[in-house]
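The next block holds one structure in the form of structure tokens; read it before the comments.
The complex is shown incomplete by one protein chain, all other protein chains being positioned as in the whole.
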Amino acid sequence: MAESAIRSATVHAGAAKAQRAGEKWAPWILLAPTLVIMNVVGVYPLLHSLYISFTGAKPTDPNAHQGWVGLKNYAEVVSDGQFWHAVLVTGGFTALSVVSSLVLAVLMAILFNRPLPGFVLMRSLILIPMLVTPIAVGLIWRIMMMPELGVLNYLFGIVGLGPFQWGSSRGSALASVVLVDVWQWTPFMFIIIFAGLKSLPRSPFESAQIDGASGWQTFWQVTVPMLKPVIVIAVLLRLIDAIRTYDTIYIITRGGPDFVTDVVSIYLQRVNFRFFDLGYGSALSWVTMLLILAVVLIFVNLSGFLRIVNEKEAR
Amino acid sequence: MSVQIKNVEKSFGALKVVKGVSVDIADGEFFVMLGPSGCGKTTTLRMVAGLELPTAGEIRIGGRDVTYEEPRHRDIAMAFQDYGLYPHLSLRGNIEFPLKVRGVPEAERRTKVESVAQKMGISHLLDRKPGQISGGQRQRVALARALVRNPRVFLMDEPLSALDAKLRATMRTEIKKLVTELKITTIYVTHDQIEAMSMADRIAVMKDGDMVQIASPLEMYERPQTKFVAEFIGSPAMNLLPARARPDGRMACDLPVLAELLPDAELTANPVAPAKMAAYIGIRPEHLSLVEGGEGQADFEAVVDLVEPLGQTTNVYLNVGDIRMIAVVDRTRVQAGQRVGVKVRREALRLVAA
């Protein structure tokens, strides 16, 4: 049986060589669809938008000069106070949201890292917020946060707090959207850090115990350093998403009141699709992109993210 | 089936990991490629399997050029270091896999699997999955899968290295017995010299992408051609003393008595160590014996540095001035610090190339 299979498969060495040499192309054939999609749907529009950013494109205004305007749009970006305000708001929103959800997630991971009745079910329930469509998250929180009818003010009223104005007052709007973001994405940080905690070896904790470290010392000297790679990855992913937050803020405050929650993605959407100032909008987009890139690269460098990823690979 | 490897080379990018290896392996031979990690032994084996393509050279199995043939058309079997079992299939599924993809009918598959499983002593496990059995059992399954279709050549890539020492020894004997019985040409890769010595018909010691010496186990042990082979094979390692050629054609050595004792025939016996070049004079530790009291019979004197009794034999570490040597003797009463006479078995002295 095997003999006949061998004979029928026998080919001239030359043909076999040509065929096996073709294997060199196999990875590129496999990569081709991805590269095509990435370039056609991803890179090309990006380059196109770079081009638009040097023009005065504004389809709604036939009188405007639609052609090449050089660096004019970029010069305007630099002096656009509204934009830099949005950048600050985005920075504040991101920092508050990422830091609070990190702290909360670490505490929760430690809390749930023991076997008590019902913890498995509770962990599953806690995951749900990150699965709810962000638009729905915005809607339900906006409904709960309504000053007169909302259930939040009712609940706080029971314990004698409030009523709060939540998203509709200048003072509490940013805190409100941060709260919603923290509510939705802490579960994401939590499961990553929880998984990291579960995967830590026991022996360092045992030797810390024998060495006489207190719970607090163990936490800072053993748990945190060993969790660092996982924390770095969780923070990076959270950072990238927090900077782009749009949906919940769009639903809850639309950037208001008085622009206190006017993050960059809301501002960009307004410039591009309310005023159809596409040339200027594109320039804004590119500046935004470079800012984000800078933030991420700084974080990647400070945290040694690539080293962590490569170490994972080496194993 | 015989296997010929002719001037085979392999580069990964700029790195040349196999540098023109050639060897003829006879039908039914048990051939071991031995060397430290990174010496190119596994790459060479993978080229015979067809898992890697050589950059240059030719590989023949049974006389047929298979250099660029796909693995499945070479009719070979292979045992991997990590077994390469299919985790999603039962042991039966694993063993019958090669038959199944070749379209062997169900009934025939069944009988073949049963018989090979019986031979490997795993009949009672056939419905389990690889994850549910021990390491030694997994290796048996891998072997069963390799043997079930009577391959023309059997390739093994460090198949025992993941097992513990005791199991490794048992499996070693078992594999050797099995393969000898079936008379299948086998190429076996390992870094363990004991495995190589105990199983091989012939050994090729590899270093930096080259086969530095190809010989039978005993010859390899008796007549290592280079320092690398001399040190790699045998434990404790051969005593090697730097030596230089003298104008008169004899050798000079740090321990002059060894150069004097070296038989003339040895000067030309090693093809890679012409007498004129810098070399070593070597002697296996068991060819040194200790003479207590009767110093007159000794070839030289030494001070005992350390005594390691191993039960069967005893390792005695010796200092001769600055020169450190080791002797393996039967039971002895010598103690550290004691001065002893050492007798050399003259015909065991070798000239070893650097």
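Which chain is which? They are A and B, in the order written, and residues in each are numbered from 1.
The rule is simple: a residue touches a chain if its C-beta (ideal position, glycine included) is under 8 Å from a C-beta of that chain, and two chains touch if they have at least 3 such contacts.
Definition applied: contacts and distances are computed from a predicted model.
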Task: Chain excluded from display, named as in UniProt, from "Monovalent cation/H+ antiporter subunit D", "Paraquat-inducible protein B", "TQO small subunit DoxD domain-containing protein" or "Carbohydrate ABC transporter permease" - done: "Carbohydrate ABC transporter permease"
Task: Touched by the hidden chain, restricted to displayed chains - done: A, B
Task: Residue in contact with the excluded chain [from A:F83, A:W166 or A:W286] - done: A:W286
Open item on the list: So one chain is hidden, and I want to know which residue out of B:F31, B:F97, B:F232 or B:Y280 touches that hidden chain in the complete assembly.
Closed with: B:F97
Task: Selected residue (touches chain absent from view) among A:L125, A:L161 or A:I298 - done: A:L125
TODO: Sort through B:M1, B:M47, B:A77 or B:A215 and give me the one touching the missing partner chain.
DONE: B:A77
- [ ] Identify the residues of chain A touching the omitted chain, counting contacts across the whole complex.
- [x] 5, 23, 26-28, 30-31, 33-35, 37-38, 41-42, 44-46, 48-49, 52, 108, 111-112, 114, 116-119, 122, 124-129, 131-137, 139-144, 146, 148-151, 154, 183, 186-188, 191-192, 195-196, 199, 229-230, 233-234, 237, 240, 243-244, 246-247, 250-251, 264-265, 268-269, 272-273, 278, 281-282, 285-286, 288-289, 292-293, 296, 300, 306, 308-310, 312-313
Task: Where the missing chain touches chain B, by residue - done: 12, 49-51, 70-72, 74, 76-78, 80-88, 97-98, 101-102, 142, 145
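Methods note: only the chains that are shown with their structure count from here on.
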Task: Distance between chain centroids, defined by C-alpha means - chain A, chain B (Å) - done: 55
